[in-house]
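Here is the structure we will look at.
Here the complex is missing a single protein chain, while all its other protein chains stay put.
Right after this comes chain A.
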Amino acid sequence: MTLVLRFGDVRLYDHDLETVAPGEWVGDVIIEFYYEYLERAAFPQLAKQVQFVQPAVACLLSNAPDAGMLAGALPPDLGSKQAVFLPVNDSTGLEPGGSHWSLLCFYKPTHTCYYYDSLGSSNLPHAQRTARALDAVLGHDSPSAFVQIDTPVQVNGFDCGVYVMVITHILCSRFASRGFDVADKPGDLSGWRLLHNVPHDLVARRRTEIRELILKMSQAQKAEAQRFADQRAGGVPRV
């Protein structure tokens, strides 16, 4: 295993990078990387209000017999976030695997979980479990509402993970432009609907862009390490 990139807490290996190659099933570390990228680089202004939960932690939540016990594994200020993104996978978390990614976004102002699935209701039971676990962790008196949002259906057998990343990005852009003060009228889903925003070719392109972003950051990191090594080798010996 060769380390490709260090970014925040993310450690991305060559094996992980392969999962974002054309036609491959996307692995959790790619989504973890992209979430870190959204938080640190793309939308740093949202960091106080938005929580990007990494897939490994979302998986723990979804499969925990008693989610209330998991509070320690989650960020201590989770309850103060206006929006929480959780990637949902159908794996049990006990053995490596899984077959489908979908996305859950809890929005505090409406006390609602909005659910996006590029294959209809494929992951619905897992997402509902995740929503209930989040209620338990946040100590909600009443369970959050659960709303399925019409999501474009993927046209191939491998892009669901990319849909999760694209849709998260779209919602972040909306949060960044409209803020969190706008109160949705009950039942008004206009801020959450997608259909025309996610053409298939955008999803395909985004997969390539994310892969290139990782490679570019990796190269920059290697160059930096090399420069540092050169400096030390050629510099004045330290006393």
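Rule of thumb we're sticking to: a contact is a pair of C-beta atoms (placed from the backbone, for glycine too) under 8 Å apart; a residue touches a chain by one contact, two chains touch by 3 or more; residues count from 1.
The rule is simple: contacts and distances are computed from a predicted model.
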Protein that the absent chain corresponds to, by UniProt name, given "U3 small nucleolar RNA-associated protein 14 homolog A", "SUMO protein smt3", "LAME_0G08812g1_1" or "Membrane magnesium transporter"
"SUMO protein smt3"
Contact partner of the left-out chain, one of A:Q154, A:T168 or A:S218:
A:Q154
Spell out the interface residues on chain A facing the chain that's missing from view.
1, 3, 9-11, 13, 15, 19, 24-29, 55-56, 59-60, 63, 89-91, 93-101, 119, 122-123, 154, 156-161
